[in-house]
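All protein chains but one are shown in place.
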Amino acid sequence: MAPDDVLALHESLTNWGRWGDDDQLGALNLITPEVTAAAAATVRVGRTVSCARPLNTVAAADNPSPVAHHMIGTATEGFGADYFAIAPHGFATSHIDALCHIFHEGKIYNGYPAEAVTAHGATRLGIHHLQDGIVTRGVLLDIPALRDVEALEPGEAVFPEDLEAAEERAGLQVCAGDALLVRTGRWHWRAEHGPWDATNLAAGLDASCLPWLRDRDVATLGSDGVSDVLPSRVEGVVMPIHTVVIAAMGVHLMDNLDLDALADACAEERRWEFLFTVAPLVLRRGTASPVNPIAVF
Amino acid sequence: MAPDDVLALHESLTNWGRWGDDDQLGALNLITPEVTAAAAATVRVGRTVSCARPLNTVAAADNPSPVAHHMIGTATEGFGADYFAIAPHGFATSHIDALCHIFHEGKIYNGYPAEAVTAHGATRLGIHHLQDGIVTRGVLLDIPALRDVEALEPGEAVFPEDLEAAEERAGLQVCAGDALLVRTGRWHWRAEHGPWDATNLAAGLDASCLPWLRDRDVATLGSDGVSDVLPSRVEGVVMPIHTVVIAAMGVHLMDNLDLDALADACAEERRWEFLFTVAPLVLRRGTASPVNPIAVF
Amino acid sequence: MAPDDVLALHESLTNWGRWGDDDQLGALNLITPEVTAAAAATVRVGRTVSCARPLNTVAAADNPSPVAHHMIGTATEGFGADYFAIAPHGFATSHIDALCHIFHEGKIYNGYPAEAVTAHGATRLGIHHLQDGIVTRGVLLDIPALRDVEALEPGEAVFPEDLEAAEERAGLQVCAGDALLVRTGRWHWRAEHGPWDATNLAAGLDASCLPWLRDRDVATLGSDGVSDVLPSRVEGVVMPIHTVVIAAMGVHLMDNLDLDALADACAEERRWEFLFTVAPLVLRRGTASPVNPIAVF
Partner (left out) sequence: MAPDDVLALHESLTNWGRWGDDDQLGALNLITPEVTAAAAATVRVGRTVSCARPLNTVAAADNPSPVAHHMIGTATEGFGADYFAIAPHGFATSHIDALCHIFHEGKIYNGYPAEAVTAHGATRLGIHHLQDGIVTRGVLLDIPALRDVEALEPGEAVFPEDLEAAEERAGLQVCAGDALLVRTGRWHWRAEHGPWDATNLAAGLDASCLPWLRDRDVATLGSDGVSDVLPSRVEGVVMPIHTVVIAAMGVHLMDNLDLDALADACAEERRWEFLFTVAPLVLRRGTASPVNPIAVF
């Protein structure tokens, strides 16, 4: 894809104004009460599965700003208490990006000026707008399973036809309001080969998936990588999925999830849909939150 | 109640060993897959409600260690990014206590030695054991509504007969595996009167509620205060609810929730039960996590 | 003084360009090697005195963002280690402001644009330029001693004639390159009356002192308050000393020092001059550093 094509997609796939000039939620508006209730109705066996990596306190090639975790109370003090400090956008942290995270030509989603994002936080599109959480149907598309490998290679791209083949394999179709989770097998690869610079090399979606994502009207998109394939295959555009999905489509991205246990559960339950819940911390004017999304079968 | 009575309750209400010598989950074991599935089946209208206060970055009488929130990227840098630092046990923070939080006579829940809680974190009963989340039926007992006031007075106690009257008013009974939420109206009071030293003065449960809680076999207990009435009405025992519920019964406490919106929703829906989800951050060896519990009607 | 007068002082007292277009040090250029050597030659008895308050970890009216201090290693781990987090500009912290701290009409000292101060730090006038430290003659002007009181009242102003009377009392004159310390007795007052909102009410210099400070060519100015009297007595200008001294004159300010022990030492030694050393942490692109200035008699 050429850089100009990405620019054109910003125009053609935009959701600016779709939910009003004051909208702070973007595609989460697609999760109507009906969608939420229908998602809850999919629960059958009551099995819950985390989609988060543990917070990582150890510096590594993919974790240059480790979480600081320190104790306030221990055996000596007579109670257990602690403290932690985190920069949630790190490439080793399971987090959800607020819509204020990505700028495009001086603007953020819905046309608000980038200047809304100040050193005192984001006066528009902060993560606190997600206070009431995300509760919707989740769908896992397991690309390594589709390709019959343990994990995609770092840098390997996923295309729209893969998404459709994975849908078919799962016996379902991604619908408006769904939380779409795309597994690349990143953590399996890391366990085998060790950490690498995931800021520059990652399996993920090719930019050609963008119209498909907009067509299916996903409410939120998550991956065990950063959704983007890296390098991006679009010259001069580092993260076309990030920019178009967040800034144009108003879709919240969930990065660095761990979808391995979820893939196992889906295979065992023979179902790739589930109730999916995300409950961001209510950090006013924040640009992200670390999260522990839970799937319920 | 006399101090010796609390000691006796540690013995008589104990769950040590009930779920095995290696148990790390305590009363969350009561949330079987069947309980989870049944809770999901209670969802009717798809309305979601947060039970969390926003993280508080402003020092106050009830917030001596405010959350530090700082920006990494702003309009100038071309992206939004941030960082925060938090001591989750603070009295202004909605959080869930790990079972390693409270010691009793040199031990933590299930008889593990308090020495498991080191300056390198808790080697037993860390919050990361809750990785797969809490998904169960939630029940709200709204005590101010029961007493026909906006909020209990700080220091006002709640007794077992209040819990039963609130059950009756709600038309339900608290069952094994439930997440029990007891509202005192704290934040309404704070909005009217300003912050006060909530570490020493708070509405909450009298220690006489302990046998009732054990009898109903609640899986987790939350409040807009710290569950304990403060002062505790038991000489020499600062927080009898905390110590017996956590250390003896293995029940995870959720402190400083905001249950005002939930109370409104319950009243509007005419139902005081709902699907209740809590997804603690996966902080290995941590003693707590800030949380944003979500109720779904 | 009228607001326009402060504006005029920005013009008339400016040091922009005085030490070159690329200057990053401002009036610290006045501390030539000769000045440093002469200051060292004033040492007679070898007595050292700290001018810092202990870092304050307890929230208070004058300390809304307390220092976070947590342990990494304790008796249990076999070594002592710790961690702290600090916002050095706090009103309870002894610190030195970098020249990038204060803006005036879109510019910082020497005419650099305010845009140099980004969310990635200050690309101009960062505190790291003070890596080689400040070693010069210090002079204490003890205003409460002059007025024969224990401490000035919060909000009480100091005028040029006070500075000159204090010089006379001390038997010396402030010279080019000196570190000037003006004591108001703030901490004595706090010990007697408790903390107050020192961001809005503080003893300090009236704006009429500005020409005097420029005339004496002080290299750096410190106080047990923030140098400015608060409120400032200039309508619409919150901190005229801060703005003119830092942005126009390029003089580094040291705020919230503790000068009580120094005043005692001066009185005992019968000398109000001493060798004065400040060694800011080398925080690249930082806007300040907590410091522990040391006086040597």
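Read from first to last, the chains carry the letters A, B and C; within each, the first residue is number 1.
Assume a residue touches a chain if its C-beta (ideal position, glycine included) is under 8 Å from a C-beta of that chain, and two chains touch if they have at least 3 such contacts.
Nothing here was measured: the structure is a model prediction, and the numbers come from that model.
Checked against the full complex, the one of C:Leu25, C:Leu163 or C:Val291 touching the unshown chain is C:Val291.
Of the candidate positions A:Ala119, A:Leu201 or A:Ala261, contact with the unshown chain belongs to A:Ala119. When the missing chain is restored to the complex, the residue among A:Leu55, A:Ala87 or A:Cys266 that touches it is A:Ala87. Even with one chain removed from view, subunit C keeps its contact list with that chain: residues 32-38, 40-41, 43-50, 52-55, 57, 67-75, 78-89, 94, 98, 100-103, 108, 113-122, 128, 131-133, 135, 275, 277-288, 290-294, 296. What subunit A contributes to its contact with the hidden chain is residues 58-59, 63-66, 68, 71-74, 76-77, 85, 87, 115, 118-120. Those residues of subunit B that touch the chain absent from the view are 68, 70-72, 74-76, 83, 85, 119.
Heads up, the rule we're going with is that only the chains that are shown with their structure count from here on.
In whole angstrom, the spacing between the mean C-alpha positions of subunit B and subunit C is 46. Residue numbers of subunit C whose C-beta contacts span two or more other chains: 68, 71-72, 74, 76, 85, 119.
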